[in-house]
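I'd like to ask you about the structure that follows.
Shown here is a partial selection of chains from the complex, left in place.
In order of appearance the chains are A and B, and numbering begins at 1 in each one.
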Amino acid sequence: MPNQFRMIAYTEHITFNTKDRYEIFDITEHVESVREKSGLTDGMILVTAMHITASVFVNDHESGLWSDIMTWLEKLAPAQPNYKHHLTGEDNADAHLKRMILGHQVIVPVTKGKLDLGPWERVHYGEFDGQRPKRVLFKAIGMGA
Amino acid sequence: MPNQFRMIAYTEHITFNTKDRYEIFDITEHVESVREKSGLTDGMILVTAMHITASVFVNDHESGLWSDIMTWLEKLAPAQPNYKHHLTGEDNADAHLKRMILGHQVIVPVTKGKLDLGPWERVHYGEFDGQRPKRVLFKAIGMGA
């Protein structure tokens, strides 16, 4: 039996170009914009970094915490010359490791036409090798009215 | 061509309130309950912490390992006073970091009407700033009979 809803699959690729090599910022407004354009009423929005030296993660919109996260990542996965990856001519092995800790994608649930996030949940982009254009994919999947 | 299945989108929000500040416990029974109520036969169930100091992750149901995980997280992201996040009056920056290592959401696949998990895969909730009500969202998406 076909139901009265239609299936939605809507995709956007958004490019970010950070001023600094290392940067964290809030991208929840982009998720909301994609939801609105998609017409999704119930389902999920995948938000995924398309570059392997960046993260997408959910945490608090608080600049002190963003600074703590960067300090902490530097301790766990320091920028230093002696990575084997650097034998290829690259200098960003630390960025490949840092992005693994925070993860590179999240799923934002959508319920009754709204992002179904907790009171402090905000979607963030974490850049560890910036200062050049890098893409993030947003894909809404589920039911529309 | 519409197929003979109907699309399912079913959501529950379940509140946990842990006795201790730090706690790990198995929530697979809730995932199974959501699957049953949703009627989902093929698809996925998103399980996602709605608070930014908690995790949802898949690992072994073994209390020795749960203890190892907590000891390990304390080593990698220690509770200590000198986080910048604490300048806001908060005291839980370690919880914001610990939850990033384990992750805050998982997707449980459903195939032929059953959770499609490996023999030792169990879904767990990790609380790092508990002793108050906190919500977890379960959303089933896919096909029903």
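By our rule, contacts are C-beta pairs under 8 Å (C-beta built on N, C-alpha and C of every residue); 3 or more make two chains touch, one makes a residue touch a chain.
Values in this document were obtained by computation on a predicted structure and should not be read as measured data.
Here 2 copies are displayed; the structure file describes the full homo-oligomeric complex as 3 copies.
Basically, only the chains that are shown with their structure count from here on.
Centre-to-centre separation of chain A and chain B, using mean CA positions: 19 Å. Of all the residues in chain B, the ones that touch chain A in their complex are 2, 4, 6-7, 9, 11, 46, 48-52, 76-77, 83-88, 93, 96-97, 99-101, 103-105, 107, 135, 137, 139, 141.
Across the interface of their complex, chain B is touched by residues 1-3, 5, 7, 42-44, 57-60, 62, 64-65, 67-69, 72, 76, 101-103, 106-107, 109, 111, 116-118, 120-121, 141-143 of chain A.
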